[in-house]
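Note that one protein chain of the assembly has been removed; the remaining protein chains are unaltered in position.
So, chain A:
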Amino acid sequence: MAYNSLILSITTFIYGLAGVLYIFAWIFEKPTAGRLATRVTVLAVVANTFGILLRWYESHQLHTGYGYAPLSNLYESLVFFGWTIGVIYLWVEYRYRNKTIGAFAVPLAFLTMAYASLSPDKSIQPLIPALQSNWLIAHVITCFLGYAAFAVAFAVSVMYLIKAGDEKRAAANGGLRMPSALVLDDITHKLVMFGFLFLTVGIITGAVWAKQAWTRYWSWDPKETWSLITWFIYAALLHFRLMRGWRGKRIAVLSIIGFAAVLFTYFGVNFLLSGLHSYA
């Protein structure tokens, strides 16, 4: 096994440890465990970054003409997805000073990396002609920033549905009690806006690239169509807020449905439908 996949496997365990610490800190309200969880998550993101950079470097060492930014197949995209979830979660924790979201979001980063570890083939495969374009980097990075924001929004929406049930409990303390339903709703909204912008840019960069590589900017390929379906769902979510009394629960439910569409766009299309977009 190349060093990059070794480091990325280790990263998986660090995310797992961070997730366990967050859950522990939340359930038993232990601030020490919470602080440790944040540090471990930072460590995981650093290791994840290092693994990606090392894979990039190693791709250049193999043969001439092999080198490429490691964003070109299911394994590499999963690893990058894990990274984006980690980074966006840390930003949310920093911004809202609350560690309970980590108990829901960091396990998603762990699951993503764990699923990546199961990939049968982690070897570095040089880019086929269709992928040899700078649009690859712009397209993948923007899409996954979008996906990751939706993933964290999904975690927050699940928390909202739990929280909406027992709003009567005591107010937050030490960042170890769940934020109020109002704050959770606000975080979901912010993350969905962020994700929507990046999904939009991701679809658009994909379209411009498709024009260059496949001759048309839009061909109703299953991957394209499903990304548009996801876009429609989140567009509807953003309009929910404008309707009286449609905040809160309905938004949380639609955010969960939206994330299911993200997952189908990402995995389902590849495994169940056939189309042009067969890399990841």
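Keep in mind that, in the parts below, a residue touches a chain if its C-beta (ideal position, glycine included) is under 8 Å from a C-beta of that chain, and two chains touch if they have at least 3 such contacts; residues count from 1.
Methods note: contacts and distances are computed from a predicted model.
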Name per UniProt, for the chain absent here [options: "ABC transporter permease", "Probable alginate O-acetylase AlgI", "Cytochrome c biogenesis protein ResB" or "Tryptophan synthase alpha chain"]: "Cytochrome c biogenesis protein ResB"
Sites on chain A contacted by the missing partner chain, in the whole complex: 63-66, 118, 120, 125-126, 128-130, 132-133, 186, 193-194, 196-197, 200-201, 204, 207-208, 211-218, 220, 222, 225-226, 228-229, 232-233, 235-236, 239-240, 242-243, 261, 269, 271-274, 278
